[in-house]
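A protein chain is absent from this complex, but the other protein chains hold their places.
Letters A, B and C mark the chains as written, and numbering starts fresh at 1 in each.
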Amino acid sequence: MAYDAVYDKLKDECGVFGIWALGQSEEAANFTYLGLHALQHRGQEAAGIVSTDGTTLHAHREMGHVADIFNAEVLGRLKGGAAIGHVRYSTAGASHVRNAQPIAVQYAGGAVAVAHNGNLVNAEELRAELEQSGSIFQTTSDTEVVVHLMARARSAGSAPADPVDRLVAEARAALARVAGAYSILFLSQQAIVGARDPLGFRPLVIGKLKGSWVLASETTALDLIEAEYVREVEPGELVVLDGKGLRSEPLFPGQARPERQGRCVFEHIYFARPDSVLFGRSVYSVRHALGRELATSHPVPADLVIPVPDSGVPAAIGYAEESGIPFATGLVRSHYVGRTFIEPQQSIRHFGVKLKLNALKDVLRGKRVVVVDDSVVRGTTSRKIVKMIRDAGASEVHLRISSPPTAWPCYYGMDTPTRQELIASTHSVEEIAKYVTADSLGYLTLEGLYRAVGESRQGYCDACFSGDYLVQFPRQREPRGAGLRVVGA
Amino acid sequence: MAYDAVYDKLKDECGVFGIWALGQSEEAANFTYLGLHALQHRGQEAAGIVSTDGTTLHAHREMGHVADIFNAEVLGRLKGGAAIGHVRYSTAGASHVRNAQPIAVQYAGGAVAVAHNGNLVNAEELRAELEQSGSIFQTTSDTEVVVHLMARARSAGSAPADPVDRLVAEARAALARVAGAYSILFLSQQAIVGARDPLGFRPLVIGKLKGSWVLASETTALDLIEAEYVREVEPGELVVLDGKGLRSEPLFPGQARPERQGRCVFEHIYFARPDSVLFGRSVYSVRHALGRELATSHPVPADLVIPVPDSGVPAAIGYAEESGIPFATGLVRSHYVGRTFIEPQQSIRHFGVKLKLNALKDVLRGKRVVVVDDSVVRGTTSRKIVKMIRDAGASEVHLRISSPPTAWPCYYGMDTPTRQELIASTHSVEEIAKYVTADSLGYLTLEGLYRAVGESRQGYCDACFSGDYLVQFPRQREPRGAGLRVVGA
Amino acid sequence: MAYDAVYDKLKDECGVFGIWALGQSEEAANFTYLGLHALQHRGQEAAGIVSTDGTTLHAHREMGHVADIFNAEVLGRLKGGAAIGHVRYSTAGASHVRNAQPIAVQYAGGAVAVAHNGNLVNAEELRAELEQSGSIFQTTSDTEVVVHLMARARSAGSAPADPVDRLVAEARAALARVAGAYSILFLSQQAIVGARDPLGFRPLVIGKLKGSWVLASETTALDLIEAEYVREVEPGELVVLDGKGLRSEPLFPGQARPERQGRCVFEHIYFARPDSVLFGRSVYSVRHALGRELATSHPVPADLVIPVPDSGVPAAIGYAEESGIPFATGLVRSHYVGRTFIEPQQSIRHFGVKLKLNALKDVLRGKRVVVVDDSVVRGTTSRKIVKMIRDAGASEVHLRISSPPTAWPCYYGMDTPTRQELIASTHSVEEIAKYVTADSLGYLTLEGLYRAVGESRQGYCDACFSGDYLVQFPRQREPRGAGLRVVGA
Partner (left out) sequence: MAYDAVYDKLKDECGVFGIWALGQSEEAANFTYLGLHALQHRGQEAAGIVSTDGTTLHAHREMGHVADIFNAEVLGRLKGGAAIGHVRYSTAGASHVRNAQPIAVQYAGGAVAVAHNGNLVNAEELRAELEQSGSIFQTTSDTEVVVHLMARARSAGSAPADPVDRLVAEARAALARVAGAYSILFLSQQAIVGARDPLGFRPLVIGKLKGSWVLASETTALDLIEAEYVREVEPGELVVLDGKGLRSEPLFPGQARPERQGRCVFEHIYFARPDSVLFGRSVYSVRHALGRELATSHPVPADLVIPVPDSGVPAAIGYAEESGIPFATGLVRSHYVGRTFIEPQQSIRHFGVKLKLNALKDVLRGKRVVVVDDSVVRGTTSRKIVKMIRDAGASEVHLRISSPPTAWPCYYGMDTPTRQELIASTHSVEEIAKYVTADSLGYLTLEGLYRAVGESRQGYCDACFSGDYLVQFPRQREPRGAGLRVVGA
């Protein structure tokens, strides 16, 4: 399983960053490195940067954390005033450096690097089609499909003479073929092109750093480099960053804006950093409001409101404020959790969770406790947390979830277990409460969710809660790359 | 400078862990590894484990984090049912693996490993004396002095025939010569001996894991391995863990208990994990009470109370509760801060702090904000934090510190800059407020501090606030190891 | 420069190994690892193995030496009874793991891995053509061109139903497009296909290990795994290794055998290991005969014959035998020469050569010395060696080269500097003698060379000596991959 099974958390798939400052700075790779650092929460498996000095693309990709991969020597080799970067999520299966991004390739007459956040629902079909017409695949990532489509676009037709126009034309041609979620950056020696799919599943924002333009998955990356947040890239918008500045175009000119858009509401609930401004709204404030809404819809007499740290904190504060019940820290989180742990044979209960969380007996003893978490996936961790709180002496444990029940897998860039494993797809709220051994359990409704977000549902995707898939998924996705497994590099 | 200059934080010097389960378990190294993991906050520079199977001592020490140093293969080589371990703080100067602990040596007739948390004030004198009588030193750590004293004790006198009695006698003889702070563990093939100096500067607790006994710096290490917390090792107590169980003796029989003891009050304020029970009191509850006390003594009209995360959280909650001002998250902390960062030349303001913290503009804009932190060392980081909050739009920034002004260096195991660098040693509170650009600044008084701790000052050392040094420091400490510098190993 | 500029040696570009033992052994990766170990002299930059269990291809490629890359854990992951492997030469330019082989890709309906020794003279043209029709390139290696051609072949036509036939058909179709030198292995889940270009530039031999078949660049790889040497793969031959055993076909059925073939005569002179049987002849014996021939054609009165170790040894023995002058060791070679050396500022003469070679003063003092080496490339190292021998006290130094003057670059898989840098392309033998400060200098003639080899020139390529290029090189080769430079991975 690819999602964080140890802590039962859904995972975002990626983060992207790009800056065009050619002629103004020689530090594009350094800024990208900092931007990726601020986006590290969006993917901890691998990271990469491709820079350009206007002549050559310089690339470095590696497994690991941003701070470990890039040192002065590596950054020194990533020359030039423009760069794009990528952080990638951690999965068990296809975890190897060949799948790291940005992908950098050479094709008819040029070089391009691509960094992609999202998930394509027709990648398998396109891949099969491309293979049938002679393409070879060296990775199992969707992004390689996009690059092939760009190359085919070039070979197909009458390419514009101007290299920037050509890049735009090819990016557009490739994206016209794919369905699904993408916030994607293209880098050539002449420009960065950024685009967001027409429904806008994944975030992408525009920033300005002195005279230069920046694109990033979240505003927190802009804050770190002290770039000014300008606005989000609109769903269905394409932006070009080059020597002339930033210009915007419709991704698919002439195509009508879809009635409903698909911004991922789960970014607000859990993925995005609380200090980001997402889809124009402060993530912290939304989470705080989710907590207030939860207090209104699921009140319970209690002595304390505690969060499951760190993601549950803003909602727990909101719940506490709305309910008047004191907010407290009841669970302490360790910040030194590494990859693999050697478990003693003598069984320790709730071992995985214990490495990360410990309960404060002194705070919890004899108390009726409201525990606020952002979501329940399989229920296994919630069960351990409830048990841990009760073992610490709490007399009652009321679990409050600042989102509706997660009952449907995501096909648009969030890493979910199968439908069978999502406890809410097969169990009622009462059954889940029983399973996690909570005295009571309350979820938000979809209505409550959007009330807190402060926007109409029309702008958002909530398929993981509702099953309303905005982009049709062609068929049961099969394991990619069967027949080819690359161990290591 | 050895303390955390980047984030202007004092640092604890070490953590220790020991378990005697010989004959009951073959997993002493695994439990020690987990225990050290829970104590990682007490030292991130290096870690080590020495185990015994009753015949041989097996040692492994390395630079780095616990989770990176110990893998299945290394733990597999650390055979046996008993082990002690150590985590060490990070400093610039003497940072090399030769100084990693536990120290393991062979001396007259036996082998012993020693893990030490604390600081000896007469180490230089003893070292000089030992060198004069022919000892050689291969490290610059105080602990090597203790081992030499043990070896000299053995050569000096009529050693008991029983190996456990002999170990106790030698440990006692060595500790009788040293002055200062020590919570220390000794491991031989026959027993673990643990001891705490008569004033009890550094913590040390006893736990029970099924039939086996455990010693650890903090109770959080017991929680992780599901050992039961029994009690603290008393100041001036010596405990023996061996096949017969646990037995307690006075460290120096016949010596009167000192009128005042020296538990480090700063452990309560900042060092210990909030989920630990320290000196018999819940750390979280003490910090919460410190915040309440601060609200009482330094009230101010404001819209929000925010902590400097993570350490300021409990006191901020306490402040908010007592004052009735809403608690909020105004600063978000990144958990992916690595060792070294490549700073862009184009200056970014408050860069070091920005990597770790970001302000929530949406929360802070237009608000009068109370910021709660645990201490101010040089003032540099506080200044950056205040600026960051103000840049985010706060109309007023009132800094509240949940401890008295830190004006004196510690010689008992806390890593402090020189007196000249401690801003409170040379500046009044008003001057500090001005330097950090806060609208107001409030510290706790010593009286307020102990009111919150809920104990008399008689049991505690507060030299860093008061300059009342409980153990005389012979002379200005000189740099150790002059004339010998070991690069690498 | 890519050839070994430090020691002024031409370098071979690669070695390949393959074994098909599916159903008979689970150790194909282990045997391949040993085979690559025996071929390590053919490439020290990178190595890789791709194995198959009949279902999946398992790959591992890394920079470095075979013995460092593959450990028990990595080999354990390379499951299955069939495998191919590759060692790659070391160059400054395109030295990164993306260029390591075997290349493993997925294309229409299947997976294939390819390992290639040789050099294609029309790779740039094919690459341009493929890019024009929509292919993307992720490496700068010729081998990726071959894989694209296979994929295009499949998409083009009516592929056979049988997967082995299909692999053969596609390999044949791809190789029909390329010109130049190739000894190449293809691995699918169903078979290994091996082929050698019609002129047979690079070696490739067939071995038998119990019931299984093996292919390798040199027989020394067979010796190590105790496989029996069967014969070489003929120029223009294609062999299939699968469950039915080994079968042979013409690579291009119906195509006439070229009048002249192109076995690389330099393999005999320097590249191949002396314990290999190459093109049906013992390498050691050929080199020994080269030395005899040299003694006949360039006799000189002298006291000693010494080799430049290790490659000059057999020819020096032959020279000594033929001339009756005693053979001696006059230069000692260090076997611990690493990659990079920190040179002292205080200039040391002939530093690079000194790290590798030292002269035996006691042997050389006052002697007239014949020094036998295999070739002179730029002359810089020969000059240092002559100086070193003279500094050791030799009264005369007569340099004898067991090959004709190297005056032309190789385009068929040998790594040479540019024509301008080859001293023999711009200097007469007398001028070279003067430059290297030898008392006399003798090269073999082409006639002498083939007399010693014992074969007609019709079977060999000697373009590096004669400039007679057997395959036309389309145009001045341009730097590949301009516009895309991948640093690291």
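The criterion applied here is as follows: contacts are C-beta pairs under 8 Å (C-beta built on N, C-alpha and C of every residue); 3 or more make two chains touch, one makes a residue touch a chain.
The shown structure was predicted, so the numbers you read here are calculated from the model rather than taken from an experiment.
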{"item": "Contact list for the unshown chain, restricted to visible chains", "value": "B, C"}
{"item": "Residue of C:9, C:77, C:208 or C:354 in touch with the missing chain, whole complex considered", "value": "C:354"}
{"item": "Per the touch definition above, residue among B:41, B:61 or B:273 touching the missing chain", "value": "B:61"}
{"item": "Residues of subunit B in contact with the chain not shown", "value": "55-62, 74, 77-78, 97, 100, 103-111, 131-138, 147-148, 150-152, 154-156, 189, 481-489"}
{"item": "Residues of subunit C (touch criterion as defined above) contacting the omitted chain", "value": "25, 27, 30-31, 33-34, 37-38, 40-41, 44, 65-68, 70-72, 75, 210, 220, 223-226, 273-275, 277, 282, 284-285, 288, 310, 313-314, 317, 320-321, 326-329, 332, 334-346, 348-349, 354-355, 358-363"}
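Criterion: only the chains that are shown with their structure count from here on.
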{"item": "Contact graph of the chains (line, ring, star, complete, other)", "value": "line"}
{"item": "Separation of subunit A from subunit B, taking each centre as the mean of its C-alpha atoms, in whole Å", "value": "37"}
{"item": "Computed distance of Cα centres, subunit C from subunit A, in Å", "value": "48"}
{"item": "Distance from the mean Cα position of subunit C to that of subunit B, given in whole angstrom", "value": "60"}
{"item": "Junction residues of subunit A, two or more chains touched", "value": "none"}
